[in-house]
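Quick one: this structure, given as structure tokens, is what I'll be asking you about.
Every protein chain but one is kept in place in this view of the complex.
A and B label the chains in the order they appear, each numbered from 1.
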Amino acid sequence: MTAPAEIFDRGYRRYEGERTGVWQAMRSVLWHTIRSVLGIGRKGRHKVFPALVALVAFLPSIAFLAFAVLIGDMLSEELRPPYWELFGLPILVVVLFATLVAPEALVRDRRDGMFRLYLSTPLTKPTYLLAKFAAVMAVMAIVVAGPVLLLLVGYTVQNLGPDGFGAWIGVLGRILLSSVLIVGFMAALSLGASSLTDRRAIASVGVLGAVVGVSIVVGICVDAIGLRHELRVLDPLGAPVEMAARIFGEVGPAGESRGSAATPTWLVFAGVAAWTTVWLSVLVTRYRRLTAV
Amino acid sequence: MTQSVSTVRSVLLTHRLLVRQLLTPGRLLALLSLGAVVVLAAVGVAASDEVEDPARTIIEVMDGLGLVLVVPVVSLVFASASLGDLREDGTLVYLWLRPMDRLSVVAGAYLAALTVSLPLTTLPLAAAALVGKATVDGVIATVVAASFGVLAYSAAFVLLGLMIRNPIIWGLAYVLVWEGIFARFSEPVGNAAVRGYTRSLLANLSDVGLGPAAEANTSTAVLVCVFVAAGSLAMAAVRLNRLEVD
Partner (left out) sequence: MSNVSPPPPPPPPPLPGTRISSPTPSEPLIGAEDLSAWPGTGPVMVEAIGVTKSFGDVVAVSDVTFQIGSGVTAILGPNGAGKSTLFRMLCGLTQPSSGTVTMLGRNAGADREVRGRIGLAPQQDALFDRLSAGAFVALAAQTHGVVRAESRTREVLAQVELDVDDPKPVGSFSKGMRQRVKLAAALVNDPDVLVLDEPLTGLDPIQRQRMIALFGELAERGKCLLVSSHVLDEVARLGSNVLVLAQGRLAAAGDYRSLRDLMDDRPHRVRVGTDRPQQLAAALIERGSARGVTVLADAVIVDIDDIDGFGRIIAPLTVDLGLRLDELVPLDDDLESVFRYLVERRR
């Protein structure tokens, strides 16, 4: 008879637990990207920039709310900004936030070799990019949707909000729709520009150039050279805000022109869709060519 | 076998190395295209029938595009990278652990940034001013204001590159938010922004009024730019000495 024997530690062993698959992997990438960008779980200095930028993005809403609290019901409707304008007031801050978020989300993985590691999991390039896209959208929503939602809630508390539940839901729906479209546009543009380089700093400048630089060129073409004002639908700073204005049934500054008809709404949406498509194509093409090993 | 490295030689060695490191095709192309945008704007001004006073309008374009965007962004990209990139990628040790004094390394980095940034800003802006039918004073004002802007911004951004790991986004935050938003609405904030002084130089030398945030006199504007540059470089040398090098 042999003596009883037992091996307590075999060293490496196969993982026998539950395999949660691609969705869980995507969720994991999404969550870790959000954590990384916002500095969650990192030292305090990593949180300073996103916190400051978010604060500045909320300043206009906070200022309007403070005004409403001080004056209360006496604040006439004319003095209250339309909700869509709150997408435009902090737009430069939104761009600044994008110069941080997209390079941090995308470039770091390629530089540190994490991208290759991710592709050794159930993730593929499309699912990886989808998770990154969702993460960037989620983070950008803080500075895009946050200020407008704050204003809606603040005005509602001050009895200055939309009249009746139906109208309130209608405004909320328009805010959410505008936010999703603007955030999607910004995410496509900033991720596309960031995919072109392996240096975060250059990616940040690239994002700035893709938004502010192109905006300036469009401005020059229309204002200085005198090309048709409809060209403003290609202004990455103005077009998203104009789109939000149209969702609220109004015409914004990028859709107006002295002495001529407002730009058609379909054209505004087409302009935003065109840029989104272009930058998504850049992103996908770049990653398709990227070798994982 | 070795002898001490003189300050001038340290500056020159650092300068030569960093100019080579900074001049990448991608950076050059991106920033040249930024300068091209200003030239394009100038072409628009020159060609437009609606512009009543091109000499004035082109100075406003130099202000709105050149001093507000091109000068700070080009300075930011090169100056923050001069020592910041070395710190980020772990090569700073090859300059740091050498018998060279810190100020000469910082001065070499600053001069390298200027060597690249000055032509990339002043040449397109001067060309744009000429194309846009600026007066001779307007062209000179543009070049002088841009040059002093590059001098001040570059020093500040060399320091920034040594202070934080991601200097570009903080630099952009300074340019877009501090100078672009807060400085417009608050005079004290405007006084603490380089842009106010470069705009003052442009306004004073071209004799074109550029509004309330450009009212410093010429000598004050020059002195502030020089003071910002000297102060930033001194702080950068101190910072470099205390830096934790990888």
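Definition applied: a contact is a pair of C-beta atoms (placed from the backbone, for glycine too) under 8 Å apart; a residue touches a chain by one contact, two chains touch by 3 or more.
For clarity, every value in this text was computed on a predicted model and none was experimentally measured.
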Chains still shown that are in contact with the chain withheld from the display: B
Residue among B:L13, B:V43 or B:V189 touching the omitted chain: B:L13
Which of B:V93, B:V136 or B:A192 contacts the chain that the document leaves out: B:V93
Contact with the hidden chain (one of B:D63, B:D101 or B:E179): B:D101
Positions on subunit B contacted by the hidden chain, ascending: 1-5, 9-10, 13, 17, 20-21, 89-91, 93-101, 241, 244-246
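As a convention for this text, only the chains that are shown with their structure count from here on.
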Complex contact set, residues of subunit A against subunit B: 45, 49, 52-53, 56, 92-93, 95-96, 99-100, 197, 200-202, 204-206, 208-209, 212-213, 216-217, 220-221, 223-226
Residues of subunit B touching subunit A in the complex: 26-27, 30, 33-34, 37, 40-41, 43-45, 47-51, 61, 65, 69, 73, 77, 80-81, 84-85, 164, 166-170, 172-173, 176-177, 180-181
